[in-house]
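What you see is the complex with one protein chain gone and the rest in place.
For chain A:
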């Protein structure tokens, strides 16, 4: 077996494994696989969607986080989680050429969910436009959603519409991706090189529309929206293309797909406009910081502005984050982007350097929490506080990218040697005096010239007395009080107590007699200790004569 063979075998094994994983994840109803994060492992599987047709046709429940599937992140009570983005690579890998009907790929346009959202939002927007008029409608005037008279925001049906519409926009994006792929697959036979030339979906679709299904590609009229450089490269490639004419049916399929794509684009635009206008009325300050789309996602997940404003910033940061699960644990931690949520996807955080993004996410979520409280309190309706925070955050994030300041080398001081001042104060002086040489010791150390010093014997050695007791001294030496050993206060008290107890004890001194002569009885022996015993006995007779408390004397 050659190396190539073994590699092929490996690849086979990989592709075999994939459908199994899909099966596993589709078993939970294609509900809410991992959240929308820029990594592969966290995106939802395309095959997943294609397989459960009926689920999407049902049109509802797709946004709800019903059973809290293991792959999904934290969703607070009452929160709604947006759909997950599809993985671009996976979409590109899927071959849609076999599917004839574009409606099978883009189910959203035919489903009633999007229609409902669009209709209602359109109606609302128009009503709004009528009442508020013109440009001012995006910022000025408290609306029924932002006014305090209308009760809590969460009970407003329009608020739910905003959240749903915003979440729908993710799905619309997914659909656009799919339809683009669909068009590429079906238009491929006519002009296979075109998809390499144009990466952008809308430019590609415009080009397809312009070229059409003409006989000679070089004679095709390019739409004026295409950039001239692209037009040039298209015409150059067209001369040598290996494409063939599409059949009528095929061309019809492509045309229908283009139609659907345009519908989707319109829907997307409408949703964006709507969400933007509404979010800047509901939460102007949050919207300024993270943008309306992410603000809507956050509020939707938290279950309302008030619930969101009560959440701490460390939790806000993780809204939309993915939990570590068995299904994703085989992926590397780097690609998973754990502990990152919607805030992480905001343009503000993304503007930071990759290594600073987590730090940026933290500061942004802290400020979003503040802005949420401002919004919940219905102040700064024009978003001025949010703008102030945004400016601060931008500065902060810019600062993060700056290199650390240079370390200053501090020159060493000149090694000069000066006389050290050793003054310890009162206490140190006292200590020194306490152990200083006494006069007596000084005298002992001195010897008078030409005279033998007095000596005393101590054990088997003799100690010289020096000039102690020598003539010339009238008075006896007085020991300095400073050098006397001192008792501590506690020690003094203790010795006093000992002395007192010795004085007051009954025993008295050993020479005291216990014989006393009394005129009444002659000699009586008094036992001092007995008197104490008697006192006890007396007391006992009085109180405990009957024995213990348990015996009650009957009288």
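The rule we apply is simple: contacts are C-beta pairs under 8 Å (C-beta built on N, C-alpha and C of every residue); 3 or more make two chains touch, one makes a residue touch a chain; residues count from 1.
Everything that follows uses one rule, which is that contacts and distances are computed from a predicted model.
One subunit of the complex is not drawn; among "DNA-directed RNA polymerase subunit", "ER membrane protein complex subunit 3", "Nuclear transcription factor Y subunit C-2" or "Spliceosomal protein DIB1", its UniProt record names it "Spliceosomal protein DIB1".
Checked against the full complex, the candidates A:412, A:452, A:485 or A:536 give a single residue touching the omitted chain, namely A:412.
The set of chain A residues touching the chain not shown comprises 409-417.
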